[in-house]
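Note that one protein chain is taken out, while the other chains of the complex remain in position.
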Amino acid sequence: MSASSSLLGIPRLLRKTVAVAEVTVASQLAYVGEQLVRTIFLVLILYTFTQLWNATNRFQDVEAVTGLSIAQLIWYLVFTESILLSAPGLRGTQVDEDVKSGDLAYRLAKPIPYPFFQLGADVGSRVFRFAINLVVGCLVALVVVGPIRLSPLSVAAAVGLTLTVFVADWVWIFSISLLSFWVEDTFGLHLLYRRLLMLLGGMLLPLEAYPEWLAAICRKLPFAYLVYHPSRLFVQHEPSGFGHARLMVLLIGVVGLLPLWTLYRFGLRRVSAQGG
Amino acid sequence: MNAIVEVHALRKEFRRRVRASGIRGVLQSFASPRQETVVALGGIDFRMEAGESLALIGPNGAGKSTTIKTLTGILHPTSGTATVLGMVPWKQRTQLALQLATVFGQRSQLWFHLPAGETFDLLAHIYELPRAEYRARRDELIERFDLGPLLGTSVRKLSLGQRMRCEIAASLLHRPRILFLDEPTIGLDVIAKQTIRELIRELNRNEGVSVLLTSHDAGDIEHLCKRVIVINHGVIAFDDRVSTLRRRHLQKKVIRIRLNESSVTLPALAHVEVLSRSDYGAKLEVDTRERAVAEVMAELGTLPLADITIEDPPMEEIIAEIYAARSTAARGVSEP
Partner (left out) sequence: MTPDSPRTGSVRTDARGSESPRKQPRSRLRVWSGFARAYALANLQSALEYRVSFATQVFAMMLNDGMWLVFWLAYFDKFQVVEGWGRADIVTLWAVVAASFGLATTVCGNLFRLAGLIVRGELDIYLALPKPVLPHMLMSRMSVTAPGDVLFGVIGFGLLVHPTPGQWILFLSSILTGSIIFVAFGVVSQSLSFWLGNAEGVAEQLTNALINFSTYPTPIFRGVVKLALFTLLPAGFIAYLPVQLFREFTWLRLAALWGVAALALTLAVMVFRAGLRRYESGNLVLTRQ
């Protein structure tokens, strides 16, 4: 795999990756029932937060303090949770399994490079889970807090940005999984990354509702671009800030290619050293 | 006569939920679940004497494991009675467990990430063995099972045969009176199988431990047990001495040969049937009532052999034979 040949092959590679993603989505349709059961947790969270904000509102005006109405807070939560609950499981990811079982050697023989195959499969299944979570979440939100004014343009921008987020997030998740060449179990590292994303990305509260000092930190860190920004777009009335956020998300993904590529190269060397 | 296992009309049924595939199937089974009953044991009777070594054989799903699991108190039977050492297994499970041992070929009691010696220590606590007694017994077993070189290695790094040796040694720490072995040789290579068989046979002879083992490998019985029970579809098809089984139903051996040269003509052999033939090999069946296998081997020795193996016919064939023999016998009675 020389640099020039892989550069020339990129359009074809991307077509193959998209094809893998499509196949994954199609095969996931068999698990709609299972996915629906998994949304019970989303329903619980949304119900709990509605109760929490309503209870809070009896003593203090939530909108005056956070700048968002209760309905907006819940619809925001629908989107952040959809992004995060659609993320792959933390334990025993496909990459971990392939490295541990030695199946990686076989997968390398396929006519599509392993990372691209995994990209297609992972992002494909995530888009599928995201769609189910978003639909269920919106239905629950409609029931518990009623509709809010959504702008079609902002919603489209939010969904578009989220697709980019999935790719950027994948780059980092894949890099962590690649560490299983050296670490016995990457569960702890995956959990660490995910929790930072939740906390510093603004999963439960939009950054406006954070204490100023914490919000200031979060705005400087990359995590908010993967959670807060797309979700904020979702409940906004106009798609302002889309261009900047998109640029940042792309940057996060591109920067992540460096560890990914390095780990992959060194990892493969271990595979061939062990004879696969 | 001193029966240590007595089984009478033992029956075990499992309920299995039937579900059509697809989303509609899920919904349907949710609305009105349909169940079907699978009979694992159809009311079996047998006895086992102290010091005996008894094999329970039959194809997969015949009810062998269900029998062992009921006799250890793991499963509650649907109906019927059983006593082991005078106790009802599913009622006096923990007391009984102190006096017997169970080894599952497909389920390890050893800790995967630890050396087997650590599990031994743990078992000493579980069986409440006095320290000195435990140490002496452990050292004796290490010696006899040749475990010295294995004890420091974590179990996940052992081969299946080595693991099985540790597994059986572990089950003997508390000096059980009965040893139940469920498929102890499954997945093992020929050498490892022989080692395990030898160890079990010694145990039975020297320590007087009664052995009940299940297997779907006819070789296990021939080398290990005096008596055999053949079970199929939860019903006992044969219960007698191994020598009787051999005389009546294990009359055939399968010889496989691989040749160094192609298009060799096989010599005509009496009482040998050629089951299949290819350029570089052949599969032959010897009728051992008529000819000794060794004789046939000697004759084959003149060929340019690359490899030769002797096997028992598969379990299914033996059972088919037993049933065939029974039905002809039955017909014989009705048509004098």
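The chains carry the letters A and B, assigned in the order they are written, with residues numbered from 1 in each.
Note that a contact is a pair of C-beta atoms (placed from the backbone, for glycine too) under 8 Å apart; a residue touches a chain by one contact, two chains touch by 3 or more.
Quick caveat, the model's predicted, so the values are computed rather than measured.
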{"item": "Absent-chain contact - pick from A:Val32, A:Val143, A:Leu192 or A:Leu251", "value": "A:Leu192"}
{"item": "Touching the absent chain when the full complex is considered, from B:Gly58, B:Gly73 or B:Pro184", "value": "B:Gly73"}
{"item": "Where the missing chain touches chain B, by residue", "value": "14, 16-17, 38, 40, 61, 65-66, 69, 72-76, 93-98, 101-102, 104, 107-109, 111, 113-114, 118-119, 121-123, 125-128, 130, 154"}
{"item": "Absent-chain interface as seen on chain A, which is shown", "value": "34, 37, 40-41, 44-45, 47-48, 51-52, 54-56, 58-60, 65-66, 183-189, 191-192, 195-196, 198-199, 204-205, 209-211, 214"}
